[in-house]
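Reading through the structure tokens given below for one structure.
A selection of the complex's chains, in situ.
Going by the order they are written in, the chains are A, B and C; count residues from 1 in each one.
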Amino acid sequence: MSHSVTDSTVLLGHGSGGQMMKRIIDEVFLDAFGSPELLEGNDAGVATLPASGRIAMSTDSFVVSPQFFPGGNIGRLAVCGTVNDVATSGANVRYLSCGFILEEGYPMDKLHQIVQTMAETAHEAGVSIITGDTKVVERGGADGVYINTAGVGEVPAGVALSGANCRPGDVILVSGTLGDHGIAIMSQREGLAFSSTIESDAAPLNHLIADVLSAAPDTRCFRDPTRGGLASTLNEFAQASGVAMEVDEDAVPVRPGVQAACEMLGYDVLQVANEGKMVAVVPAEQADAALSAMRAARYGENAAIIGRVLPLESGARPAVRVRTGWGSTRILDMLVGEQLPRIC
Amino acid sequence: MDFSAFRDPKLARELIERIHELVGDRTINLMEVCGTHTVSIGRYGFRSIMPAGLKLLSGPGCPVCVTANRDIDHAIALANIDGAIITTFGDMMRVPGSSTSLAAQKAAGRDIRIVYSPLDALDIAEQNPDRPVIFMGVGFETTTPTIAAAILEAEARGLLNFSVYCAHKTTPPALRAIANDPETTIDGFILPGHVATITGLAPFSFLVDEFNTPGVVTGFEPVDILQGICMLVQIVVEDRPAIDNAYRRGVNADGNPVARQLVEQVFEPCDTTWRGLGPIAASGLAIRPEFSRFDARTRFDVPVEATVEPRGCRCGDVLRGAITPSDCPLFGRTCTPEHPVGPCMVSSEGSCAAYYRYRN
Amino acid sequence: MCLAVPGKVVKRDDDLKATVDMMGIERPVSLRLVPTAQVGDYILVHAGFGIQIVDEQEAQETLELVNAMSELVEEDQLATNPAEAY
């Protein structure tokens, strides 16, 4: 009788360091991830890293609600997000750690699905999950499942990408349509819910980045325009490099449904989150090569050149401008506060 | 049907050119009454591309901006009722009252939820029968029919735990106050398209009759706005004051009588205070006594803190069109969207916020 | 002050409840304020309510008017001093 109780939902005991925890680790996590490093069962995963002498490391926690949404689940996000962040350095992404925070009462079958998705996504990205952790918090101490991943990769010799590298004359590319992830999530929110065919774009882009880097070896930087969207990414680049940037509004690929949802809710699509898009800044002479490489790569079919880096006028502060189809411009700022729907 | 032609850059460019031709060297002050127009004009970058002599002033059409500080404090006081669920449009969340905001109260543990429609608030009331569910009602003629309909539906569904804190206002009295203001000279009004969707054109004719000032009801797509400006400039230039309609697909002369009837049934006019404009007779809407059980004002007796006006903020002057936001000495210095001093900087439709966000 | 977007009524029931398609996204919308709206009509949607049936005829005429204006521009461009065109 208590079998079903124990197995169908997560209980506090699953995080207590004892036998129940051993079981959830063995049956849920090791089963799915099963890297040799993880199976060793030590507190740290030990793995090889060809000796370039430089590593790239990144981390993200994933707290998305709901955990399952059109186009994916939190597990896909958790792998893609960190793979993409590490990959932006130009590193060959190799290893992930993975920490779960579970709310007691979370359905075990959903956890299985999430973990399965993570395993598949890691496989797609070609990375191994070599160490992990599980905590269970009391009901009301989390919203179902939170996942943290950290990732490590080796940076090839000579590669030194940075948001501070942008130079006037450079060209800005984006690897596909913007806003899909944020709107897919928004469509599920209580009080705002709508139905659409928009799906989250969550995808691992490490291979796309590698392809662009080899086609456009002088690429200045990559960044995935997640929370805060393109607006945050470009403002960060502009500030780090001390330049101005200009985006051609009509050149930015946006799906009609995303556009419609943004209009209904009063959002600026350039501030909406993406989880499977990459912004790249490349020297003008390598822009076409970069674009072709993006378009040829998986997840890059809608890539576009969307703008350019401009010199900073004397006395001016780094800023991003959007140029409209009728020749006017406006400032594109970072989001202020949380993104709130605007109705009246 | 395909409405994308209203975003056609080529049409937009041609209208811009036409506006340049019409304005020439003249100085013309237009006021866009509606906050959504303010946001759109900023977003479309129109100020950066208008003739030098054409000034687009922002009017009193951001509902949270014109809501008196006292009303915001009252709304926040309601949020502190034990067990209450506050429902609100997103716009209201970050607006500072005298000492706090709904967003900060939510962070402090109050149950405050953003909804897209007052009908969503009814569903929440149904799901939480033991808790008072209060909807924060702000907005103009476009929004009030939806609130009236929600109150009637609450009654029909027997949702007696639902109520509305009503801070609704009507547009024409504010326009009259602005037209009367000796400090501002407005040559023409870009009239609010979706208000007129409900009201029709008649409520605006006093502008011509009493003040000899023209107005054009305008839609919200780039081509709509440019066409409205174009028509209004043409009227000004030709000096033949009239109320015209550049948004015929969404506004007919008589508006929406069904909606007006619902408003009439549930609300009655009342005097109310506008931030910047002060008290204006019969410019607000109050819930009629027959529906007082849905009126959070009368239903809950909550202590409202002493009102403190933000120091140095010139929102009032901005809302009257007496100054543009950048004339305020705090604009962009101590007052930014991240650290707003006045509501005009925090509401996404606030003139100061729109000017700051899309500054060109 | 009043964000409203056009959407097409794709379903309605007797209760004045409808499903509206706004460029590919669908949402329940009340027809309480536009009780005559039929499936196939475009309506302006504000805060979950239809507030007006879009007049497609008028939309067409507006666009023609605007096109006329732009033709005016093109004609004007032939004039040597556009500021004096009026």
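Points worth noting:
To be clear about the criterion, a contact is a pair of C-beta atoms (placed from the backbone, for glycine too) under 8 Å apart; a residue touches a chain by one contact, two chains touch by 3 or more.
On a predicted model such as this, the values are computed, not experimentally measured, just so you know.
For the assembly as a whole, chain copy numbers read A x2, B x2, C x2.
The definition used in the following text is that only the chains that are shown with their structure count from here on.
If you average the Cα atoms of chain A and of chain B, the two centres end up 37 Å apart.
Averaging C-alpha coordinates per chain places the centre of chain B 21 Å away from that of chain C.
Each of residues 264, 266, 342-344 in chain A touches at least two other chains.
The residues of chain C that reach two or more other chains are 1-3, 46-47, listed in rising order. Across the complex, chain A meets chain B through its residues 190-192, 250, 264-266, 268, 322, 324-331, 333, 336-337, 340-344. Interface of chain B with chain C (complex): residues 1, 3, 5-6, 10-11, 14-15, 17-18, 20-22, 24-25, 34-36, 61-63, 89, 116-120, 139-140, 142-143, 145-146, 149, 153, 192, 194-195, 197-198, 220, 223, 227, 230, 237, 246-252, 256, 258-259, 262, 349. Chain A meets chain C in the complex at residues 187, 193-198, 255-257, 259-261, 263-264, 266, 342-344.
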